[in-house]
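Quick one: the structure is below, and I'll ask about it shortly.
Only a single protein chain was left out; the remaining protein chains are all shown in position.
After this line comes chain A, so read on.
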Amino acid sequence: MSILSTHNLCKTYGLGETKVEALKQVSILVSKGEFVSVIGPSGSGKSTLLNMIGALDQPTSGTVTIDGREVRSMKEEELSVFRRRNIGFIFQSFNLIPELNVEENMVLPILLDYQKPDQHYINELLGILGLTERKHHLPSQLSGGQQQRVAIGRALATKPAIILADEPTGNLDSKNSQDVMNLLKLSVDQYHQTVIMITHNHSYASFADRVFQVNDGMVRELGASKR
């Protein structure tokens, strides 16, 4: 079954002469447990698509349905709850809370949902991410690769329906990028997560089950790769 679907999704910014059509009639389907990558040049509309899918921004027209629920029909408060339970974000610039240590950063989304973290699961994640030794460190005491692993941990902690990764390797060297890609792949294989990743790097795009190319606001599937 599809965990994410968009139907005739459009997003326009500005009015009149300055009007920009960032997304034009985008309709895609993503099934549970799929690893999807989105590629495209700067300004093609990748980030806009991600904002729509991540329920961060409302579309001008068209629908986004995640796990059977239509994003547009939800009110602000509902949307926050929906986001914290169903979507995990990974950013290019890590975006960890500088005042919280590794473990605290990871459990924060769970706490925001007024749940008690499953310590066993968190420890397991820390182990997989290679951060067990570092769980009491602050982000400023970690390398970029380590910080991004914490961000992956934070995204996985709530077991969301979709993980959205926006250029997760953009700020990393090749060794760390490789690690991050392996971890994302692992989360798809081991935890049956759905991952949607934006990337510039075509070789990392090939890690994915499917690849979408965005060009001038239009999305085209490049056809199933390897698998």
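The rule is simple: a residue touches a chain if its C-beta (ideal position, glycine included) is under 8 Å from a C-beta of that chain, and two chains touch if they have at least 3 such contacts; residues count from 1.
Basically, contacts and distances are computed from a predicted model.
The chain that is not shown carries the UniProt protein name "ABC transporter permease", picked from "Beta-carotene 15,15'-monooxygenase", "ABC transporter permease", "Heme lyase CcmF/NrfE family subunit" or "RNA polymerase subunit sigma-70". From the set A:G45, A:P109 or A:G153, the residue in touch with the chain omitted from the display is A:P109, counting the whole complex. Within the full complex, the residue among A:S31, A:T65 or A:N95 touching the omitted chain is A:N95.
Although one chain is hidden here, its contacts on chain A can still be listed: residues 47, 50-51, 54, 56-57, 76-77, 80-81, 83-85, 87-89, 91, 93, 95, 97-100, 104, 107-109, 111-113, 140, 154, 158, 166.
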